[in-house]
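Here the structure comes first, spelled out in structure tokens, and everything after it is commentary.
Yeah, one chain of the complex is gone here, protein chain that is, but the others are all in their spots.
Going in written order, the chains are labelled A, B and C, and every chain counts its residues from 1.
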């Protein structure tokens, strides 16, 4: 890679060992990517509080811990301050209600250690998979370095900013140095559409956008789908969150276009950069039905856990779910977990949503991911969810079977203890 | 206006008196605008908790109160549920720290009455001038109805969504019915640029974007400026917040384009829709200097109040201001008020920013507007701020003189008690 | 005494007449007007310190804050409303502001009202017909 003066200085250790180690990793990373140079960024979404195999995480000295797990070295490197503005992706537990999750005291202690580290080094403890819902809204064209596969397409496709899916190690090194390899979706030509998807159906609610995204991810994998909607609609943030999460689960859709909606696709020509689509696919009733079947892995209608808010629920979804739960009681055999960001819970608290959920017997949880390894309630075998992302991952992560449906069906299930959802 | 069946039904009272009264107001409003029809919206930013003349607000029955002040009638109308997804703009006081502001007990009681009303009717108590920082991020092309003049250009220009500057009355009626008159920036042709501004200078920080926006507002008033940057930069959310707030203070800039940055302006041709600019203006050193002078109304360097976070500080600004205050003490003659959204304060709390500010002797305040009538600390004569919006309004609202400068200069002033800012 | 007739369209209906108060500058009611005193307070505004109560307010449009109609309503409740408003180019703020101020308002005139009308002229507004009759002062 061709380095600028300041990059060379960091690599040579002139700005301290932490930046040097970060640059070493970034040069290796950039070379693996085939990148020729770096570009500056001041917007990083970090993954620093999440350890899916806590049994592997022994050190309790935070500098040693972060050196080992994020700077990938046994050397103890002390970080002064991270350079870039940043937010943080989910942590390992709800930082306040970890006992509801039956998380261990030692995992909680680990989180406290990392919290102190973050405060010292200038890392924002935002703890959400939806940074764009809590104040990190990049500008079109802004070079970012975001973790979280469902947030990345929001950054790229919805806002027109630019990021690859960064991982824990790359994001931390980028935040330390303010440098990201110029590759992938930072480059104009890689952002152009590759596959045209003719959407024959009316996609007018969150479930429909989940199904469309899950279909597209499966058929497009790492490509850039272009959605042509037969029935024009401008999806809102809740719907786009669904599309993004689904496409990044069945596939790795990190960039897409919706003709007439997303900022780089005023027309079909613009979306494809004047080129022809590599493939033209149709999304109709058969594809929709098959996608729904793919997402539903359960057969037993008695549900143990209803898990909602994956990715973290929006303000609108919090309002809607609270309305559905008003004056209702969750069935005694069912746990109801609803997830959002700590910051959005602050609104839910004021608006009485948190009280309504608690009164009904559910839990409003924050900071971590409902897909967190080994943190389902003990004995959970059947899960119901309104998230295609959750339905995709939960079987592999928790060894459970999953029902997927609408928010209304999930709340009905939470109340009755039985799954009665169906594709309408 | 031409009404659809459902609109006609509402106007005839078939969906209750509240929606009927809202439609009455909206039809009058639409006719005043010269609109021909309505368009649907599910995204409203309401102004419901703000009463700049609380002495005029007598009723304490919330239905009577809202009927009088938002539905503009002496009839007592009971609202069941508002229809649209919504957030709320600032309220009259910090809902928790109102005593710091020396607000009256009766104003606090008024807020409690309205809070209960909001919870009952489905109004989100978000209480911020920056809805886009707390989860209300509209999609390009989405029809919205937002109050708050600094938020409107974020919706229009930055995100490419569509809104006029709604006021308290119109926004409430729109939220009740889900209908907004199709006029102004909801219509393609009104979004095109009118004035070209050649920006000769490097605009690379918040202060520079404030100055540029204040200049543009003054010369363009209600027009649609198109910024052509000689030195390319992608401004981030903090910078755009500054541009938007300034342009909506000296003028009424509700839509603009930055060529190569904002979503409707990939090129100069696109920004102007192929037409010629009505005017071409240059922004150089002389314009910058004059704008700075216009914003600075103070001569006495002894400052009583340093007021920051207008509009509500971003996450990045909260981090930066906390860094500047670390281990510092605010001067005994100075009050330091820093404003943000309740939800972002939740992050500031976790990250230790709130503690740092408190330890230094400052206050981190939320929910209301630092420009709130009559709520400066008693005896305040000279105010320092890093906000051009604040510098614009504070003299008329509080009868004070204002220094305007950078965040660093404001914190220096808070610590030393003296204004030492200058245009560099 | 010369007379001029302007033709525009109704924004809010009704008729009224009175002495004109004219500005070529946009107005922000919130943060630019003291509603209870009924005067303009914006620091660098050409009408700073002047009262619009009981006069016919002629101005190009609204700028600034979305508090426009909130303050407009208080202006009315405090008894400080103008007799009528003539607005060069109506926008969302002035439109709902005029509705809640409940005064006859015209806009979209065939001549620029802030150029044709001067402060002190006598103005008759028939908003229903969209007609403004101006009797020049002196």
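What we mean here is this: a contact is a pair of C-beta atoms (placed from the backbone, for glycine too) under 8 Å apart; a residue touches a chain by one contact, two chains touch by 3 or more.
Since we're looking at a predicted model, the values are computed, not measured.
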What are the shown chains that the left-out chain touches? A
Among A:47, A:207 or A:224, single out the residue that touches the unshown chain. A:47
Per the whole complex, from A:7, A:94 or A:148 the residue touching the absent chain is A:148
Listed residues A:156, A:183 or A:244, member touching the removed chain: A:183
Omitted-chain contact residue, chosen from A:72, A:301 or A:408: A:72
Cross-chain touch to the chain not pictured, restricted to A:221, A:267 or A:333, is A:221
Hey, which chain A residues sit against the chain that's not shown? 25, 28-29, 31-34, 47, 50-53, 55-56, 69, 72, 89, 146-149, 152, 164-171, 183-184, 217, 221-222, 248-252, 294, 297, 371, 392-393, 395-397
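By our rule, only the chains that are shown with their structure count from here on.
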Neighbouring chains shared between chain A and chain B, ordered by label: none
Which chain, with its centre taken as the mean C-alpha position, is closest to the global C-alpha centre? B
Greatest centre-to-centre gap (Cα means) from chain B is with chain A
Taking each chain's centre as the mean of its CA atoms, how far is chain A from chain B in angstrom? 29
Cα centre of chain A to Cα centre of chain C, whole Å, reads 52
Chain B-chain C separation of Cα centroids, rounded to whole Å: 25
For chain B, which residues are shared contacts with two or more other chains? none
Of all residues in chain C, which are in touch with two or more distinct other chains? none
